[in-house]
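Please read the structure below before turning to the comments.
What you see is the complex with one protein chain gone and the rest in place.
On to chain A.
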Amino acid sequence: MPGLSINSITKRFADFAAVDDVSLSVPDGKFVCLLGPSGCGKTTLLRMIAGLEEPTSGAIVLDGDDITRVPTHRRNLGMVFQSLALFPHLSVGENIAYALRIRGASKDDQRKRVEELLAMIHLPGFADRPVAKLSGGQRQRVAIARALALSPKLFLLDEPLSALDAKLREAMQVELRQLQQRLGITTIVVTHDQREAMTMADLVVVMGKGKILQAASPIEIYRKPADAFVADFIGITNLLPAEADSAGRTTVLGAAVPGVALPSGAAKATISIRPEDIHFAKPGAGAIPGTVSFVRDLGGTVETFVEAGGTTIVAVATPRERPNVSVGETIGVVLPPESCVVLQP
């Protein structure tokens, strides 16, 4: 089977399991983001795929071949490090050609391939510059070109854009995604930035405490988070307590939400609803009564904070649908049932 498959892999450091029995299947040519807070094991998992860290148990299979014990330099992969790790004593061209030089490619072939790659990353004519003279974004591109010099089977990136400023980072995310689609190369990126994951990935893998919490497409992760941790980590969400009354109807903070069913037998659960899904209405039946505590008008979006039943509910609206509310006002908060996600306890 083409693609990468990770079979119940575990990495222990002393008595701490950095990666705990993780299995994942990445189809050929897909873009995967390993997402999670620091210390969740995502970098360790990536380093095991690269062969820089030896798994305690489990197997890594690439295109049907078990590569668990294959040393890094025979794995045919390209990797971009968080520090970029460009060789300071080599020029841009020599950095990119390093993998070719190791394999004994002729000077002519090296030069040709370097020119090709420099054109691909929009830096033509940069071959003879020293890496120290490049800007952050340029160094980033050179690191990507160097990793892709041999058209590897697997493209791994460890927090590649973390050193760039916000604007450049967003631009590079789009560029990286377009490059990956053009080359059709299986790509795995480690990141702690959920926006980055949403922008680039076909498959987002959310990790926490060494385990995979959810692996799905970005929009599914956003719309149907598996648990409270995922819901809270991906974007902003409201986590609200839901109860089932004797008649089996579900209520949230005292307001009935018809059409939302709790897991059978459970009297209590937590639901997640995204701020942009919340509407306001006049206080009354079917709405949660609350008091507006703060309005943050950011120009592009308006965030309204409502105190209701001891928790703060956040609602986001565009200026076009700007809610006509002011601080101190009592309003009703409406939760559209189709937007409520009942989370696993």
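Keep this in mind: a contact is a pair of C-beta atoms (placed from the backbone, for glycine too) under 8 Å apart; a residue touches a chain by one contact, two chains touch by 3 or more; residues count from 1.
Simple rule for what comes next: contacts and distances are computed from a predicted model.
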| item | value |
| --- | --- |
| Name of the absent chain as recorded in UniProt (options "ABC transporter permease", "DNA-directed RNA polymerase subunit alpha", "Isoquinoline 1-oxidoreductase, beta subunit" or "Vegetative protein 296") | "ABC transporter permease" |
| Candidate in contact with the missing chain, chosen from A:His73, A:Lys112 or A:Arg296 | A:His73 |
| Contact set of chain A toward the excluded chain (per top definition) | 50-52, 71-75, 77-79, 81-83, 85-89, 98-99, 102-103, 146-147, 149-150, 156 |
